[in-house]
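Here the structure comes first, spelled out in C-alpha cells, and everything after it is commentary.
Excluded from the complex is one protein chain; the other protein chains are retained at their positions.
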C-alpha cells in the first residue's frame, strides 16, 4: 500500500509559539508519506524565515505571506510544487487562505472550525466542488481507530436503533482569564474577531458535534442551547450545553466547557441503542466499551484481531502498545496523502484509508455553531436541518 | 455512642416481591440499633402474614392494612409499640400512610419521591412541623461516606465558588416494555396512577437532584427540561435532561434515563468550582476524585484518616474494605435511630450522625419533578424558586 | 428459603477495641437469620459485661471467660442455648476456644488462620470429624459473589487448563512500628506469642492462598518462599513472596506485604488458563474481568443475569448497587445458618448457599504457612503435598 512518491505539503501558520502547527507536522511525518516543502509560518516574515530554518526548509520555499506562497508555488513545475497546503491559523483566516490555494488548484488540510461565517463555509463548499480538490478538516478525534470501530458497530446495526447520544467535552484550561495574561492560544480563541461567534462551541463543541455525527450518522433536526461566560470580561461563551432532536426520534445531549477546573481534554462519546451501547473516551483512546442488556460488558481494544477493517487499517501497533493523539491526527494526513496519490496515479489505497472529514463536515459544523448561539440567545428550540452546497 | 435501647420499627409495604423492602430491612439490621417489630407488608392480608412469619415477627404484630397497624400500634404501651414506621410502598400511597402514622405521633422513614402531588408534599411538611416527629426520606445515596466528604469539601470552600454541576443517572433496565411482561417493579413505576406525573425523573432524577443539592447547597432558580418516552406505549417519560440555573450564577446539567442499555445504576455527580472540582460515581462509591488546576489529581478514599468528620463517622470499615449500597442506606437508618434516641433520652449522638434527608427535601424534590415536567411540556425555561412550608 | 427460626450465636472475643468482632456481628445481623445471644467478649470480665450491655444482651448470657460460657451455655435447654460460637480472638486462642466448644457439641465460626500450630489444626480436624459439627473459617473474601463466579468459570472449563495463578495481597498499614505505638491490632499480629510463626503470611497471605485454592481447585506440590522483616525490631516477616508448583504443572506466584505504603487492602487474584484468564480485585469486588485470546475483554458484574447460580445466590442487590466486604462476610454466616438449620430441620437450603471455608481449609492454610516459613529459612523448594485428617 506504499505510495509511489512522497506528497509535498506547505504550511500556513504554525510559527514558533503555535501548538497545533507542530502537531500537524508530526502527524504528517509519522508515516513518511508527506514531506514539508514550503511554508508561510507567520505573518511576520522574519518569524516565518526563522521557523523555516529550524525545519531545514530550502530558503526559497519559505514565504512572508500566504498569498506570496500560493502564487510562487503555483508557478513551480508540477514535480516541485507542493501538492497540498495545511492551514493552521486562527479561525478568521481559514477562509481567505483556503480560497487562495484552492483557486490555484492546491489540495487543502484545514483546522476546524472551517470558517467564522456560514457564508464563507458555503463558498468553500462550492469552490471545493468546482475545483475538485482534496479538502480535509482536522477533526482529528475521528482519526482514532476505536472511533472507527464505534462507527462500524453503529453502521452494522450492532447497537440496534440509536436512541440517545451523549457527547461531552469538558476542559479546564480557560477557567481563569489567561487571555489577559499573555497566553496567545487563549487570546485568539476568546476574541470574537479571530474566533468568530463562539469560543467553547467553536473550539471544542464542534469536535463533539462532529464525533457524534461521524459515529452515529444521525442528522439533527432541532437544538436547544444554553451558553455561559463564566470568566469575567469574556465576550464569548466558555461553557455550553446543547440538547438535540435527531431525525427519527433519537435525542442528543452535547456539552462542552473550557472552565471545568481539573478536566484536561475529556472528550467522551456515549451512544445508546435499543440493543447495546458504546462509550469512548479520548483520554483512554485505545479502548471502546460496548455494553449489552444481558451480557458481560465488553472492552474492544485497538489492535484486536476482531475489530472492523477500518479500525485495523487505522492502527499502526500491536494491541497493548498505546497509540495517541498524534497517531489519530496522522490518520487524517495519511488519508489525505492516499487520496492525493490515488488521484495522481501515485499509489492505490483502500476505502478504509480514504476516510477523512471534509469541507461538507465543516459547513455542517459552522451551521451547528451558529444555530447553537442563536438558540441560546432566543432561549428556544431552533430548527437545524441543513444541507451544505457541496457535491463531493 | 451506643444507644440505651433498640429502636422498634414497623414496615408498610415490602412484601415478598418487593426489592426495596428487604433493602430497608437489611439497612435497619446492620448496626443492631433497630428491630423490626410490626408490619403491614401487603394490601393482601395473607401475603402480609406470610411475610411476617418469614421475618419471625410475633403474629399479633402483623397487620392486614396500614391503618389497622397505625391504630393498633398506637394503642400499645410506650415500651412495646413501634417508634417509627418505614413506608416502602409505591409512590401514590406515601401520603396517606405517612399522614396516618404522623397523626398518631409515629416517626417516619419514607421512600422517595415524597408524594405524587405538591399539595400532599406540603401537607406533610406542615404535619411534620406540627407534630415534631422525625421524618426521613430515603435518598440513600446521600448516605455514602464519600458523598459526605464531597459536601464537606464544598462547604469548606475547597472548590472555590461553584460554577457547574453535572448530575447524571442513566439506567438501562426499562429499555424494553418490562411493564407489559409482568415485572411489578416496572409496572408501578411507569403507571401514572401509582408513580405520579413522572417516571424517570421521579424515580431516579429526584435522587440526582437531591444529591446535587445536598453536596453543593445551591438553590435552583430556573430550569429547562426535555423529556422523552422512548418505549412505545409508555405514558410517562423514560428519559429526561434538565438544565438548571442556580442562584449566584452557577449552572447545572442533570440527566436521567431508564432506557440507556448497558448502564446499570450509574449515578454520578461532578461539581466544578473556581479552584477545584470533584467527581463521585455511585458504582465505585468508596472513592471521590478531587482535581485542582495545577496539581496531581487526588482520590479521596473512604476510611482515610484525612477525611472530614462526617465522612469518617458514616463509615464502618477500614480503608480498602469496600462498603456498598446497604451501608449507605443504613446510614439513613442509623441517623434516624440516633435522632429518635436523642429525643427520648435513650442515647446521645453527634451532629455528624444526625444528618438525613427530611420532609423538606421531599417537598423540594416533588416541586422540582413537577416543574421539570411543566418545562418539558411548555418547551420553556420555568422559574423554580420555592420554599416548602416546613419549620424544622 | 427462609429459615424456620433464628440461629442463636455467641461470641468469644470482639470487645470494645476489636475491629473484626463488630464485622462479624454486622455480617451475622445482615440477613436477620442469626441473633447474638451470648458472649465472652474479653478476658477482662468488666469489659465483657460492658460490651454485653452495649449490645443489649441479657446479663446472664454475658460471661467472664470462654470456658464459663461453654459450660453454662451447654447447660441451657436446647431452645435457649446458642447454636454456634464465633471465635474472634487473636490466633493463639483459636484452638483452645474451638476445642472447648466443639467438645460440647457447639458449631463454630472461627477467624483465620485456624491455629498457630499444625498439630492443633489437625486435632481440630479430627474433633470436627468426630463430633460432626459445622465449622466455618472466615476466609471472608471467598464469600464475594464474583469470587464464586470465578470459581464456577474455572470449574466449567471456561479458562481451559490452568497454567498460572497470581495472588497478591499488599497492604501498607504496618510500614511503621505501629505495634510500639499502642496499636492493639498491630501488637498481636506482630507478636510470635499470639500470632504464631508468621505475621504477613498468617494474617493476609493465608487469605490469598485460600482464595487461589478456592477458585482454581489446584493442589500445591512444592513452594519456594522469601520473607523479609522490613521494620526494625520485628520478629516476624512483614513481607513475603511465595512461588508454587501445582499438581499437573501449573505455576503460582503469591505475595503479600504489610509494608507496601499506599496500598490499602489490595487482594487480587489472576488466573490464566489455556483459553482465557480472569482477574478479580477485592477493592472493586463487584466486577470480574474475563479475557480471551482473540475477543473483546469482558467484565462480569455482580447482579448480572448471565452469572452462575452460586454468584447469583450469594448476591443481595440488583446490578449497579455495590455490595462490599460485610456482604461477603455475611455470606459465610448465611451459609453457616443454612447448614445449621438444615441439620436441625429448621429450613432447607440449596447447595449454592452451603458453601463456606471449613476446618479442612484451615489445616491446609496452617500447613502452607509453616511450609513457607520453612522454605524461606532453608532457601530451598519444599514439598507441600498434604492431606488433613478430616473426613467431612
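All chains are identified by letter, namely A, B and C, in their written order; residue positions are counted from 1 within each chain.
Just so we're on the same page, a contact is a pair of C-beta atoms (placed from the backbone, for glycine too) under 8 Å apart; a residue touches a chain by one contact, two chains touch by 3 or more.
Source: prediction; values computed, not measured.
K.L.:
Considering the complete complex, identify which of A:138, A:266 or A:331 is in touch with the unshown chain.
P.N.:
A:266
K.L.:
Just to verify: which one of C:46, C:78 or C:379 makes contact with the chain not shown?
P.N.:
Residue touching the absent chain, from the options given: C:379.
K.L.:
Out of A:131, A:194 or A:316, which touches the unshown chain?
P.N.:
A:316
K.L.:
In the complete complex, the non-displayed chain touches which residues of subunit B?
P.N.:
On the subunit B side, contact with the omitted chain comes from 290, 294-301, 304-306.
K.L.:
Residues on subunit A that touch the omitted chain in the whole complex?
P.N.:
Residues of subunit A in contact with the hidden chain: 2, 5-6, 19, 22-23, 25-26, 29-32, 36, 54-56, 171, 173, 263-266, 282-286, 301, 303, 316-327.
K.L.:
Footprint of the hidden chain on subunit C, which residues?
P.N.:
160, 163-164, 166, 170, 172, 175-176, 224, 226, 228, 230, 239, 241, 243, 249, 251, 253, 255, 257, 259-263, 270, 272-277, 290-293, 297, 379-381
Here, only the chains that are shown with their structure count from here on.
K.L.:
Averaging each chain's C-alpha atoms to get its centre, pick out the one most distant from subunit C.
P.N.:
Here the answer is chain A, farthest from subunit C.
K.L.:
For subunit A versus subunit C, which are copies of one sequence, does the interface use mostly the same residue numbers on each side, meaning over half shared, or is it different?
P.N.:
same
K.L.:
Quick check: how many Å separate the C-alpha centres of subunit A and subunit B?
P.N.:
Centre-to-centre distance between subunit A and subunit B: 44 Å.
K.L.:
Distance from the CA centroid of subunit A to that of subunit C, rounded to the nearest Å?
P.N.:
56
K.L.:
What are the residues of subunit C that contact at least two other chains?
P.N.:
Answer for subunit C, listing residues that touch two or more other chains: 301.
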